[in-house]
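The complex is shown incomplete by one protein chain, all other protein chains being positioned as in the whole.
Chain IDs A, B and C follow the sequence of writing; residue 1 opens each chain.
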Amino acid sequence: MNHREIELFGHIIDSLILPKALDIIMDHGGDFKITEFDIGKRKSDVSRAKIVVSADSPSLLNQILDELTEIGASIAEIKEAKLIASSKDKVAPTDFYSTTNHITHVFYKGNWLIVDDIEMDCMIVIDEENNKAHCKPIGKIKKGDKIVVGREGIRVTPPERPRGKQGIFEFMNSDVSSEKPLMSLIDKIASEIKEIKSRGGKIAIVGGPAIVHTGSSDLMAKMIKEGFIDVIFAGNALATHDIENALYGTSLGVCVKSGEVVSRGHTHHMRAINEINSSGSIKEAVEDGTLKKGIMYECVKNNVPYVLAGSIRDDGPLPDVITDVIEAQETMRSYAQDVDMVIMIATMLHSIATGNILPSKVKSICVDINPATVTKLSDRGSAQVISIVTDIGAFLPILYSALEK
Amino acid sequence: MNHREIELFGHIIDSLILPKALDIIMDHGGDFKITEFDIGKRKSDVSRAKIVVSADSPSLLNQILDELTEIGASIAEIKEAKLIASSKDKVAPTDFYSTTNHITHVFYKGNWLIVDDIEMDCMIVIDEENNKAHCKPIGKIKKGDKIVVGREGIRVTPPERPRGKQGIFEFMNSDVSSEKPLMSLIDKIASEIKEIKSRGGKIAIVGGPAIVHTGSSDLMAKMIKEGFIDVIFAGNALATHDIENALYGTSLGVCVKSGEVVSRGHTHHMRAINEINSSGSIKEAVEDGTLKKGIMYECVKNNVPYVLAGSIRDDGPLPDVITDVIEAQETMRSYAQDVDMVIMIATMLHSIATGNILPSKVKSICVDINPATVTKLSDRGSAQVISIVTDIGAFLPILYSALEK
Amino acid sequence: MNHREIELFGHIIDSLILPKALDIIMDHGGDFKITEFDIGKRKSDVSRAKIVVSADSPSLLNQILDELTEIGASIAEIKEAKLIASSKDKVAPTDFYSTTNHITHVFYKGNWLIVDDIEMDCMIVIDEENNKAHCKPIGKIKKGDKIVVGREGIRVTPPERPRGKQGIFEFMNSDVSSEKPLMSLIDKIASEIKEIKSRGGKIAIVGGPAIVHTGSSDLMAKMIKEGFIDVIFAGNALATHDIENALYGTSLGVCVKSGEVVSRGHTHHMRAINEINSSGSIKEAVEDGTLKKGIMYECVKNNVPYVLAGSIRDDGPLPDVITDVIEAQETMRSYAQDVDMVIMIATMLHSIATGNILPSKVKSICVDINPATVTKLSDRGSAQVISIVTDIGAFLPILYSALEK
Partner (left out) sequence: MNHREIELFGHIIDSLILPKALDIIMDHGGDFKITEFDIGKRKSDVSRAKIVVSADSPSLLNQILDELTEIGASIAEIKEAKLIASSKDKVAPTDFYSTTNHITHVFYKGNWLIVDDIEMDCMIVIDEENNKAHCKPIGKIKKGDKIVVGREGIRVTPPERPRGKQGIFEFMNSDVSSEKPLMSLIDKIASEIKEIKSRGGKIAIVGGPAIVHTGSSDLMAKMIKEGFIDVIFAGNALATHDIENALYGTSLGVCVKSGEVVSRGHTHHMRAINEINSSGSIKEAVEDGTLKKGIMYECVKNNVPYVLAGSIRDDGPLPDVITDVIEAQETMRSYAQDVDMVIMIATMLHSIATGNILPSKVKSICVDINPATVTKLSDRGSAQVISIVTDIGAFLPILYSALEK
């Protein structure tokens, strides 16, 4: 039998670390013996357990240890992380360690280095000169980068389960049912937003064009003007229809005020793009007086940065759209690590893209009328996201009035 | 070749009667010759066409004539409707005419009798003594009833397509997309409700328990108190959770104000039923002071009738619930023919049941967050229903404030 | 401070009993001290913990104890269950204990009596003469029944988490994603069915009319003929469309083979009901040669009982339909306690109704193309149900060929 001792530490019962660890061992057909166990007698106390894990083969044992490591178990006898240099740009050594989006440390030269800019599905590169660990997506790996391989010397710290009922993130579980009292739920989100802003935190909006279609772009524009929003991630569609609405009062050719289809309205979004092309960019269109209101206008006026990421379904696109998706990702990344909260509204593509690059510590809310969108988001690994299944045309008005209270 | 002349009359081009008629003929492999055609030169003019329909076999010709009759074509040479007496309770002659939910006339003894209480999937029974035609569901057929068979002497008048843009029913098409400006849409519904009430019309609500779960029962109660609602069709669940909310502040154990799960709250609906059982009925619970607010309370206080129809998933049920579904249908029928508008909220079962017994002239709105519900409703033959895919927790607050404007 | 000692026993870490217990205590603002803790050193060992729970008020303490009892904690110092006699038919004493669907024992006169016919949301009635405990729905409470109140002397045993990966119920988690390999999943269900039948177990089908609409009724009929199905719970719609299909080859007027709309087909379901009304019942229609194939035919021929429960949306209904919903529930109850597995197919109403009366030990599978149906089922308390989001038109053919392998 092959065995190895691991150690669990923290609120390991309460935060389900211990049951999950035993699960992993048994699900793989391994065995365990608990050798030490100090349980916190009171809820403020931490617990500690030592467990000897055993398995039939070294490879099975390694598999088990791998997964234990990812839920926060540390291997009792700490070894240095193993590094192998990349042989080629964009290529990692075969056994590279693939990151989670949780806070991660690497044991290197006797110290636990925190991994900067952590996001999921990336590699850890050690900067040996500066004694630093970076998280790098595969596309940015350079030949010669020292990449962490295997599983030794890595410590992952998943978010602890919060206690008490004060905030929205403590209140919600992962349910996506639409039969919840919407008003009280949005009140809690508004409180959270105000609390974050009051301590100088940053809030990102990830938004789809349904914000404009459902007639809520005025409120979003107000939220920008009033300083609730620090950065916007969106696509060509949100910006185009916002500008269409500002110029012609329609969104996809439907009058936003009356809901009626406007004659030749289905060409308006193309005319909007043509106008911005003519000015040169959204900023220039604001400056030359073409664009006088709306979400994009308020972004320009209030210096709220926006990242408009291109997609293959784009008409146009607007000159401000970053048509190279990798460049768009990089631009999003430059903002993502700094935000405290992300509200994703009615856009599966941009929500999943944002979820991909977000550390698990960022509070995230996903709002969509389609339960499939929010389900997909958590299927893709963004388990920390709170999901609200509701109508966008209702969500923003209620949120805005809760913010004004 | 077998042939027969039919006549079309009215706005037959504009209301798609003529194209549909040609469609039917050609889809069945029949042939046609247009023998007369007076087209309305202006939009206020009616048109008239005579068409000779021909087919290979008499049975094919009859099939085609059947379907033409249902879209409003009348067979040029009018014959009396043919009657056969029922041989047994609940049994119609094999070739019985199965009704649509459109206004229907029967040609009997030289007169066009209107069919009373028309609803879909029923039989037409002629009361020979009183020269009257009644629509009867199969379960109410009595031995000896004179039932219309075949297709002669029947005239169906589908609703004409309305013109102009003033009302919600002119404005909406059958789209169920959730990307519509919700606010303006609900404004139009509110105007329609106020217009109906101002001319003494009647409005029915068909509601599911999500009205209570989403925290909107107070508003529904206010709407009843303020006279907007004339009758309620619902099930045990709406009433039980409304009473649960009135007694304990929860719905399915969730605090309606805060959205938090309440300790032992999942037993509250059983306790609510127990309380009403103890009083004897909802009315008695209002009278003895047990029930002091909510939807059911306001119904009792304001003499708004309610039909609580039982279903096999009911807990309890409340003593007011009609557990025999056929008796429940009959009670619903006694109100349905009189109403001018029906608003169906978050209940597929009761919405389809109501759709089944409603004449097509009644204005109907179906609100649900699940597009499948509204799709099913129109699949089942209730094509005149306007569908709104939105969050109930948002719909009622916005509707109520539009009504108060 | 008010405190009380509880005891946990079994695989309390692995089956999440201990973490859930600590959760409950802390979520309510209580406190705890672990006084004894014997953890199983190996996975086959059981664990045991004694915990002193404390709270600010007696009512808070009772709330906490209530919820602990429901997850299987037993109060260390066992008291007798308290009984109060019902004052009136259908009325329980205010503080009645409302059941879960888990195996439940009551401590009465020094013995732990098992509660017969356990289902959720019912009362426990003690038959003092025969020393037996019965689970009764509120509608069957008789004046004078001795009903368990409060929380003393009750022990609930939730299903243990199964281990290993052999069966479908071990394999699936509660995910409702449609992006699963369908074939392997259905293979596992087929194995489970064969295993149950090989040891003489019973399988119930709960089915909606989509089985017929999607062209799968032949396969269901074959499954009945080949002995895979022991009882069917359905409504008027499944039976009517099955008979429509047997008589006319259509379902809701659509040709089941070709998928084309058949002329006057929308009247076929009324004609089918009329035929059965004419014969007198489904059984008589089989005997007199009217009905010659299909699901209902095979049920009659193979003595497979069926419960057709009425609903307010029924046309007709067929003479075999039980129109009183409480009577229908009772009939379903008479079969439900005996089955080993339930497969619910494309019917929210009957699935929830069945879920309501089913003990949690019965293996349940819910198949629907609409994720909302399966979500609702588990929201309503039937947490043990495995959900499969797929097309019924595909599920039954694949299941049948897996059964034939």
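Note that a residue touches a chain if its C-beta (ideal position, glycine included) is under 8 Å from a C-beta of that chain, and two chains touch if they have at least 3 such contacts.
These figures come from a predicted structure and were not determined experimentally.
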Report summary line: Where A:98, A:131, A:302 or A:334 are the choices, the one touching the absent chain is A:98
Report summary line: The one residue from A:19, A:294 or A:316 touching the chain left out of view is A:316
Report summary line: It is residues of chain C that touch the chain not shown, namely 165, 171, 178-185, 188, 210, 213-215, 254, 256-260, 369-370, 389-395, 397-398
Report summary line: chain A residues touching the chain left out here are 28, 63-64, 66-67, 87-88, 90-92, 94, 96, 98, 121, 137-139, 263-264, 266-267, 269-271, 273-274, 277-278, 309-317, 319, 323-329, 332, 348-350, 352-353, 356, 370, 372, 381
Query raised in the report: Which chain B residues would touch the chain omitted from the figure, given the whole complex?
Result: 13-14, 16, 18-19, 22-23, 25-27, 31-34, 37, 39, 41-43, 163, 165, 175-177, 179, 371-372, 375, 379
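Keep this in mind: only the chains that are shown with their structure count from here on.
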Requested in this report: Going by C-alpha centroids, which chain is farthest from chain B? Tell me that one.
Outcome: A
Requested in this report: Pick the chain whose C-alpha centre of mass, unweighted, sits closest to the average of all protein C-alpha coordinates shown.
Outcome: C
Report task. Could you please state the distance in Å, as a whole number, between where the Cα atoms of chain A are centred and where those of chain B are centred? Result -> 46
Query raised in the report: Approximately how many whole Å separate the CA-defined centres of chain B and chain C?
Result: 33
Requested in this report: Would you give the residues of chain B that are in contact with at least 2 other chains, written as numbers and ranges?
Outcome: 370
